[in-house]
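Written out below as structure tokens is the structure these notes cover.
A single protein chain has been removed from this complex, and every other one stays in its place.
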Amino acid sequence: MAALFLLPLVLAVVAVMWGVGIYNGLVAARNRVKEAWAQVDVQLKRRFDLIPNLIETVKGYMQHERGTLEAVTQARAAVAGAGTQAQRVEAEAGLTSALGRLFAVSEAYPDLKASTNFASLQEELASTENKIGFARQFYNETVMNMNNRVQMFPGNIIAGMFHFAPETFFEVKDEVQREAPKVSFN
Amino acid sequence: MKCPACRVPMYVVEYQQIELDLCGACEGVWFDSGELALLLGDQRPLDAAPAPTDEATRSCPLCDKPMDKVNIGPGRRVLVDRCPRGCGLWFDGAEVAALVADLDAAGWGLPAAVHGFLREMFPAKGGK
Partner (left out) sequence: MWEQIAANRRKSILLVMSAALLLGALGWALGVNFMGRNGGVPGVMLALVVWLVMTLTAWYQGDNIMLSVAGAHRVQKEDLPQLFNVVEEMTLAAGLPKMPAVYVIDDPAPNAFATGRRAENAAIAVTSGLLKTLDRDELQGVVAHEMAHIRNRDIQLMLFAGVLAGAIVILAEGGLRGMWLGGGRSRSRRDGGSDGSGIVAILAVVLMILAPILAQLIYFAVSRKREYLADASGASFTRYPEGLASALEKISRAPQRLGGATSATAPMYIINPLKRAGEMAANATSTHPPIDERVRILRSMAGGGLADYERSYREVTKGGGVIPKSALQGEPAVAAAAAQAGQPAPQVAPAPVAAGPAPSARESARQVDDFFYRKDGYRKVDCACGTTLRIPPDFATPAAKCPRCGTLHDLR
């Protein structure tokens, strides 16, 4: 007789534990997304901080490229002024392409290219650009993982109950990507 | 690194971002294969079959293997030591000068990059 009462109880306990497992998985996935974004953010800030130094170094050599330099400064200001995440992503993409143009133009200035200060800044910025890309790639992977958990059965039940929302990908718009000149490392 | 001929420590000379190891005692020169590759870029490295000779065998200063004797340059008149494992080339004291003189006389017999660099590094010193 007792078994008849115990069975639903056992089933309920199993169901709760199973739900707790899914819940914890969701929390862990959300934390991974946050951590991954923090890494992207660190690199974006690093680039932001390197730019005044770059402009200062380049200014003397590139008298005739006012427009290119100003575009970089303006793109940087746009990043600083961005309010929402979507605006920020767009402004950062703009900064990427402005910097790309600056480095493309710098090819025409042998004196500048010979300066060791510029060479090390260029490696720094190029690498920071790569780091942004790789951190973004990893961030998008964690977002994908999170969203799969939130939207696929059975995770979506628990996610709905506790208001887990899908996260936004950090996408780079195609046009911006195409505009940015691909300067090879070789 | 020790000179394969005199066994004393060698010093390094860098020019145009290429490095050579020199012996202060016998003026021999070690041309590392990595440096040769930097100098040649994509061009083919020097290759020649080992030549029979009674010259004493030397050991590679890097891997200690006995080196092969090979003839290089125009007319293959200069006999140098080459590491069988590909570590590099060893020129005895007078051999570099002889090679440069031969190259100058005969035109390009070696890839131009190597000849140009050697001529820059070892300008003909009157008589030698």
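Annotations for the structure displayed:
The chains carry the letters A and B, assigned in the order they are written, with residues numbered from 1 in each.
Here, a contact is a pair of C-beta atoms (placed from the backbone, for glycine too) under 8 Å apart; a residue touches a chain by one contact, two chains touch by 3 or more.
Just so it is clear, the structure is predicted and the values come from calculations on it, not from any experiment.
Residue positions on subunit B in contact with the hidden chain: 8-20, 22, 24-25, 27, 29, 32-35, 37-38, 62-63, 85-87, 120-123, 125, in rising order. Residues of subunit A in touch with the missing chain: 36, 39, 43, 96, 99-100, 103, 119-120, 122-127, 129-138, 140-145, 147-148, 151-152, 169, 171-172, 174, 177, 180-186.
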